[in-house]
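Below: one structure, written as structure tokens.
Only a single protein chain was left out; the remaining protein chains are all shown in position.
Each chain carries a letter (A, B, C and D) given by its place in the written order, and its residues are counted from 1.
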Amino acid sequence: MSEEEKERREVGAGLMEYSPENLVPFGPVHPSLKEPEYFKLILEGEKIVEVHPRIGYVHRGIERAAQDRTWVKNIYLFERICGICSFAHSLAYTEGTESLTEFQIPVRAKYLRVLIAELERIHSHLLWLGLVGYWTGFDTLFMWIWKDREHVLDLLEAITGNRVHKSFSTLGGVRKDLTPALVSKLEEETKFITERVKYYETLVHSEETLVSRTRGVGRLTKEIAERLCPVGPLLRCSGIDRDVRKEDPYAAYEFIQPEVKTSNAGDIESLLSIRLAEVTDSCRMISEALDRLPEGPVRVPFPRIIPRGDAFFHVEAPRGELFYFIRSNGTPKPERVKIRTPTLANLLTAAEMLKGRPLADVPVVLTGIDPCFGCMDRVTVIDVDKSKKWSVSGEELRVYGIEYYRRGAGKR
Amino acid sequence: MSKKRIGKALGEMFKTAMEEPVTVKYPFGAVIVAERFRGKLDVDPIRCTGCGVCEIVCPAGVITMVPVGKRSIGQREIEVKKPVFDLYTCISCGQCVEDCRFGALALTNKFELAVFDKGSLIMKKALKVVQ
Amino acid sequence: MIEEELSAMAAELSGKLSRVRKSFVLQVSPEKVKDACQHVSQLDGYYHLSTVTGADMGDKISVMYHFWKGKEFVTVEADVPKSDRHLPSISSELPSALLYEAEVKDLLGVVFDGNPLMGTRLLLPDIYPEDAPPPLTKEADPEKIRKMMELE
Amino acid sequence: MQLLQLLVFPGLTFFVWIAFAFEWLERKTAARMQGRVGPMIAGPFGLLQPVADFLKLASKEQIIPKHSEKFVLTWGPPLYFAAPAIGIIFIPVIGNESIIGHPLDLLFVLFVLAFSTLMASLLGYSAAGRYSTIAVGRLVVQYTSYEIPLILSVISPAILAGNLSLGGIVSAQSNYWFILSAPIGFAVFIIASLAELEKPPFDIPSAKTEIVGGWMTDFSGNALAYVKLTKNLSYVFLSALAVTLFLGGPNGPVLFHQIILQYVMNTIYFMVKLFSVGFLIFVVKTALARIRIDQAAELFWTILTPLSLAQLGLVILLR
Partner (left out) sequence: MTLKDWARKKSIWVFDVNAASCNGCDIEILDAFTPRYDVERIGVVLVPSPRHADVLLVTGTVNAMMKDRLKTIYEQMSEPKYVVAVGACALGGGVYKGCYNVGHGVDKVIPVNLYIPGCPPRPEAIIFGILKLVTGEPPDPKEEE
């Protein structure tokens, strides 16, 4: 090992110098973030004064790559934006592209899309709920929920062929059909999940140590929500009743209506109950979809060239409104695809919710918005409070051996 | 909403401890993989005609067509190409299987693919059969 | 109802209103963007700002502000010439646009005057070459950029 | 002979093996209650898993961060290990007397408890990492909050026995256990032990989702192996203390008149009680979420301190 390398490794995790404020790096590689993302926290004792996220650790350049690939290849590319809500991405992209043409997609395919989307919502919410246990040090809850989540993953694998990246929705319909065996398995498992969720509902509202970590933590008021436009459960926990599935139905959501649950508390506990209620509701929607599932083909042949035009399309991903803007110029490749993922919309709100909270709340609140940085891979430094100065740029310090942070420059 | 209490999870904990653990036997026993599971890509060298459609549709750039020889059709002599699969970067999406008109490609349910040498994941099976 | 209001607004701001399926597109000149967005956001209660999109259309860059409520999108569109990529920022009125504008700046080089995030790099890596064009413009070549960042 | 006793049985070596067994029991209990299997392939039922962990860590390279206090990081871990290792030999295991008893050894044991936390803070601070610095801050806050209820709860059995030596307290319990007259003291002692051991809900100084590895973030190799072993040994030490103070130590029905056989029986009684207390701690730990440092301080100052004071008053009345 060379001297330079040795020096680097020893400097590594140590602390170089103290900055005037107590600065704590949160990430980019941190045990409570499953993905690299960097949050610069400025503390007074244990209290957080400012939060400055730096995004871009997962930036890959997908939007650019989409312009150079064909319409069909892009399905698989967009699906791999995120490993949790992968189906929401492929659903938004395929439905958006189909809306540019005159083709009629079989109704059965639309129902199947709803089915998988709801299964994915269950898996995503359960994953998040398990992680709430993980962040609050309640490993038992984490293990139990992930144990039950396996049932959903089994279903997804049995129907689509993969646990994570489903590759199910395609231009012109869906790639696989249901079999009678799968239908009965689906019914059985949704019943099981509903049953388990009932237990977790009582547990998260009654286990005192857990409640003390979630109740009243990160208050989000309606006024702030209207200003900062968060989406999904975060918006609904502030009391605003807004769900794309209900307001602007896509796929088969006209026929299978969701029940939108809101809460006025605006804290992490209300997020828990909203997400759990959505899981129960998704189970209901799945059995409803199975009851009404029409017969027929699941796929129609689709052209490789899409007519010229713009499509604005959004779906309700597990984390909230996922927006796609698709512009076609009549060639085999899209002209521009813009993706706005729910986490980007929610990040400002999370930073606002964190201010004035103790350090111990960071993982709970920050991850309470259910961030999915793989989706987002864009953005930076935020400070909503207008009286504060902006601080960015100028490298000074290596933190946790991995991170440079930025400050100086730019005023409001 | 039920009453707040410390140790609410205790009952369920003991219940779980009494039950059989859900853990799979895997490394010490067989594993059941779903029928539709998309695992390792496999090619049938005899059916493959070297048309090159798979190379065009593959989203991950797994497939490259390499020339393996020449063949004469009537007066003309054309170059015969066969696919080489860089399976290490394959995403098992199945688009090539869908678009192969000759049924030469298939996704198996093999998943135990860990290797010490990346090169051994390059599949050159299709090159051997040249008519 | 909304269509009437929007066309009145279009007349007032000397813009052009068009309809794309169930959505409306309001084209205005770059100076009027701020007024248009403010009007749209106050239309009929709470209009939610979905995102800000930039697209390279050859000689110009079109910047779109997507507002959503109920079943329709209202998009405010402005074209910025490539030689002078400046737009007024709407972030003082609609703070949720902060990050969206910053993203457009990073990926297409459109500077939003008044947005506090303009002085910093947001999404692109620190070592993204200064002399390379923004990645989403037509001039940018992914292969070349990768070589410049020594990712090979 | 006494030296042999100190080093082998019932001294250090014996308790180090118990410490490994405790870690195995902890992991296995948590695993089974979470519906998993837990360690399985290292030795029968994975019994040797903690040993494997220890040996592996000990055989690894140790990195000392450049900006840390090298002297402390080199010599600190053995000293940290010494704290519970010395404290534990005062615990009577085979009879009413420990190997090297002293009329005031309870005080020494309390000193050892404080010394262990002090060493942890010193080690964390010397590593000079951001996370370890925060962790040390939390450690000290937590220490100042749990120390008073802990000591108050330890005083109750001493008053009941009218004696400040562990041997005397054990002898005084030959008829009835002090848990009967000081149940609140026992509960407070267990809760404070959880805090001392940094186990949920008080694993605040080593919360991995907040401050990475806590004060152990920058340790590696040999040092980490000793720190981990010390934590397990403290586990055994505190459980043994609970057994000694409240559960009658090695006391139990006398079955044999032969002295050697009775020693064996006493050891068995002691072990059964020790593992029961350990199991109790594991179960509590598995069932709870981590609380915040301010909540922990509040809990200890406003609830547990008055409770242990009340227990003390009750004990004085009883006496």
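Everything below uses one rule, namely that contacts are C-beta pairs under 8 Å (C-beta built on N, C-alpha and C of every residue); 3 or more make two chains touch, one makes a residue touch a chain.
As the structure is a computational prediction, the values presented were derived from the model and not from experiment.
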Item to complete: Identify the visible chains that the left-out chain touches across the whole complex.
Response: A, B, C, D
Worksheet entry | Residue, one of A:51, A:82, A:211 or A:317, that touches the chain absent here | A:82
Worksheet entry | Residues from chain B at the interface with the omitted partner, ascending | 21-24, 26-27, 31, 33, 59-61, 86-93, 111-125
Worksheet entry | Where the unshown chain meets chain A, residue by residue | 5, 8-9, 12-13, 28-29, 31, 34-36, 56-62, 64-65, 68, 76-77, 80-84, 86, 127, 142-144, 146-147, 150, 153, 163-165, 372-374, 377, 401-403
Fill in: chain D, residues in touch with the chain not shown (by the definition above)
27, 31, 34-42, 46, 48-49, 51-57, 59-63, 208, 212-213, 216-221, 224
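Here, only the chains that are shown with their structure count from here on.
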Practice prompt. Calculate how many whole Å lie between the centre of chain C and the centre of chain D, each centre taken as the average of the chain's C-alpha atoms.
Written response: 61
Worksheet item: How many angstrom between the C-alpha centroids of chain C and chain A?
Response: 23
Discussion item. Counting only residues that touch at least two other chains, what does the list for chain B look like?
Written reply: 6-9, 13, 16, 22
Worksheet item: Among the residues of chain A, which are close enough to touch at least two other chains?
Response: 140-141, 144, 147, 207, 209
Worksheet item: Across the complex, what residues on chain C touch chain A?
Response: 20-21, 23, 25, 46, 48-51, 53-56, 64, 66, 68-71, 73, 75, 94-96, 98-100, 102-103, 106-107, 116-126, 135-136, 140, 142
Worksheet item: Taking the complex as given, what residues does chain B use to touch chain A?
Response: 1-9, 12-13, 16, 22, 34-38, 57-60, 91-95, 98, 107
Worksheet entry | In the complex, chain B residues that touch chain D | 6-10, 13-14, 16-17, 19, 21-23
